[in-house]
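The structure follows.
Only one protein chain is missing from this complex, and each of the others stays in its spot.
The block that comes next holds chain A.
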Amino acid sequence: MSDLLDRRAILLNQEAANKEDAVRQCGAALVEIGAAEPGYVSTMLDREKSISTYVGEGVAIPHGTLDGKALVKRDALAVLRFPGGVDWDGEQVTVCVAIAAAGDGHIELLSALAEILLDEDEALALRSATDADTVIRLLGKIEEGTA
């Protein structure tokens, strides 16, 4: 998990004024750990305007457009938790799993994440996580699934 999910990109007590603010924070986390160029953030916002990345279970998966792939330096995740919730086009989002992916790898990644969220207990555990170790344990399966 260490390659894909950098501990510095797990931010579990965030506040966001709205969806755009939340996506910007997600993008900033990916930029901060050196996974993406700053320009990637605006492609994440473009993606969100084009179609919501809400997937269910209080989780959204902000990521860039196809054009944004060139701005990805390495595949990575960022996990941002908003305990107060963020209105996501009428849905309530508590956790964002932001994705930087240059190639096709994100499909396995999304598939593994979806498998986790389909388990209601694990989805709840992710929404309630207050420490990075819990997030790493829960999402550890993603890297096993994509290895």
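Brief remarks follow.
In this text, a contact is a pair of C-beta atoms (placed from the backbone, for glycine too) under 8 Å apart; a residue touches a chain by one contact, two chains touch by 3 or more; residues count from 1.
One rule holds for everything that comes next: contacts and distances are computed from a predicted model.
You can't see one chain of this complex, but its UniProt record names it "Phosphocarrier protein", from the set "ABC-2 type transport system ATP-binding protein", "Phosphocarrier protein", "Response regulator" or "Nucleoside ABC transporter membrane protein". Of the candidate positions A:9, A:36 or A:61, contact with the unshown chain belongs to A:61. In the complete complex, the residue from A:15, A:46, A:87 or A:133 that touches the missing chain is A:46. Where chain A meets the omitted chain, the residues involved are 46-47, 49-57, 61, 63, 65-67, 104, 106-108, 110-111, 113-115, 117-118.
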